[in-house]
Every structure is written in C-alpha cells, then in structure tokens.
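Removed from the display is one protein chain of the complex; every other protein chain stays in position.
The block that comes next holds chain A.
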C-alpha cells in the first residue's frame, strides 16, 4: 500500500507548492476562517521579530504560540513552506499507519465476537470485511491531504497543521499501544492548545482495551493503569512546561497562551461561536459565560466515555469533532482533522439519515463564508449578523453530522447484537428510534 500513498503524497505536495507560488497564497493567508489569533503565521513572524529586537514576544497581545514553536521556527523560518508541507505529510502518514493498525484490531475483535456468538444470526451484511477495509487507510490519508480545508490551512502557514500533526502522532502512539509515547504526545498536544486534554479519556479506554483490563470502577488493575497513564501524562506535561520556562526565562507564556485560550479576549470573527456572543455581552456577565462556553467543550467527555467505553476510537473521533466545534478559536484546519476520519466509518453510510443535507450545508457554508465576509467588511451592505448566521449554520451542520454518525454507530451496534429485523414482543416489525 505504500505506492498509492506515495502518489497521494506527491499529488498533495504538488497542489500545495502550486498554491504557494500563486497569488492566492496571500489571499488565503489573510482569511479569518483559516488563520485565528492563535495560529496565524504573521503573528509567528511578528513574535520572532520582536525576539530579535530584544523584546519578549509575549508582551502585548500579538503572539500566542508556545515556546516550542518559537524554538522550532527560530531555525526553520526560511523554510516555512517546506516545514508545513512536511508536517501535513507526516500527519497523513501517521493517520495512515494508525488506521491500518485500527483496522487490524477491529477485524480481530469482530472475529472474536463472531466466534463467541455474540452477534445475531442475520447481520452478515453489517459485518466489515477485509476487502472493503483494505483501502480505508489510504482514503484517510487522501481525505486529510486533499481536503480543501487542509490545503488552505497549509498555504496560509497556520500552525494548526503542527497541532494536527501532534494529535495524529498521539493517535498513532495510542493505536500502537505504547502508553508512554501516547502520554508524551498527548502532553505535547495539550501544551500546544489546551483542548486535547479531553482526548485523555478515549486514549485511556483504548489502552485499557488493548491490555485487556476491564473498565470497572472497583477493579484494582483499572485504577493502577489509570494512575500510571495519568502520572505519565502529567509528568510529561510538567516537564514540557518547565522546559519552556527556560527558553525565555519567564512564565509569560502561560497567561499569553493558556490565559488567552481560556479567557477569549480577542473577538476577531472566526468560524466559531465565541466571538459574536462576547462582542454582545455586558462586562459583568462575560466571566460567567466564558466559563459556561469553556465547560461546554470538556463537558461531553464523561457521558461519552460512559456510553462509548467499548468503542474508544469512535469516542476519540467524536471528541476531536467536539473540540474543533466548541474550541475558542476554531479554524478549518481543526475541522479537517476529524473529517479525515470519516472514511473509517464509511460502513455506517446506510444508517446515516441526513448526510445529503448536511454535506450540502457544509459545502454551501464554506462558500458563503468569504462572500458574506466581503459583504460585511468591504461592501458594507451586510453586518456581523450575516457572518454569524453562516457561522451558526456551519456549526449546526457539523454538530448534526457528528450526532448523525453517533446515532448511526449506536444503531449498528444495536443491530449487530439484536439482529437486523427487529420485532416487538408480539411479533410485529419494530423500528429503532433515538429518544
């Protein structure tokens, strides 16, 4: 499978290189949907320039990247385009390998459950076969590399690509079963942007599954493993943060990066939900609502963990989607990451109810974003409400997409254990309804 992957990688690199040389690069780099205050490239350049002038880049509200990014780009700033292309390629390759491993696990588990007779007799058509699963890793890499969102993110040189690649490596490490590497990469991902903290739960569940430790609250081995993983994660996080202190010999980066992510002071419009609310809000309510909005990101972890404890990878997918919808400064690069996973659940296609409408909504909104931005900012004939409406629609589309997939997944699981043709107690046909 290496050859098609290499072809895909070449195609992706060509597209990006072509776009870098064209005039679209400047246009895309300025778009607010692609570059947020957290990961815009010109802020990185500005921060490094400030550093050359002898001023801490964290003074003032320009630069919100972590010190490791300063270190990385201090040496690589002339090769920035190459760095971002390589990052994208690495992400795609990591996802490819991760999904390959995941497929093997899925297949093994399926075989085990068939032999244990856990499946109902008439679900033969629902069971995944190796034939159809063969091309899924390639499709995942393809979906990530050639997704217009990823291409735009790469051309804009938004450091979202680096965040995505760290998360991809974390996923790869988790799939391979290495708790240590997984904890290290998760710590790195959390250090970069705060929200991958919520991926701790699905990673833990997956690793527990791999070690065949049942998830029971009373089980001692469960708590032992959890403690080990949590301590690995926290230690690596502390080590990375302390190491960052030594770059500039100050703790300035903590309020600049994490304080900025959590308190959302910058209300530049983006594709998220925070900016409009807080532009309208009165001062004395803003703290309360900031807390409410931030809790919203972390809130779904526990219920999803309870519901999806047998299916941690799907949980990870849903969690990634929730992060990219509800985070304080989302960009299309974050959206691209969880969309890369959609081919993995392509067997759920028959249970998806709204996929046509949702894909239309997402595509139309993506086209309407720049149109309404132009109307609002340049033509002056619209106002922020128009842009916010498209933001809302886009996020509603994403949320409905995720909940559609969630429902389809649960439905398939139900059918697997209870059979495709459901009957009520009196023998008439029954239908599965989501309550």
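In this section, a residue touches a chain if its C-beta (ideal position, glycine included) is under 8 Å from a C-beta of that chain, and two chains touch if they have at least 3 such contacts; residues count from 1.
Going forward, contacts and distances are computed from a predicted model.
As stated in its UniProt record, the chain not included in the shown complex is "GPI-anchor transamidase", which appears among "Oncostatin-M-specific receptor subunit beta", "Kv channel-interacting protein 4", "Signal peptidase complex subunit 3" or "GPI-anchor transamidase". In the complete complex, the hidden chain is touched by one of A:13, A:29, A:51 or A:267, namely A:51. Touching the chain that is not shown, out of A:114, A:224 or A:239: A:239 (per the contact rule at the top). Checked against the full complex, the one of A:97, A:168 or A:184 touching the unshown chain is A:184. In the full complex, chain A touches the omitted chain through residues 51-54, 68, 70-71, 74, 178, 180-181, 184, 239, 243, 246-247, 249.
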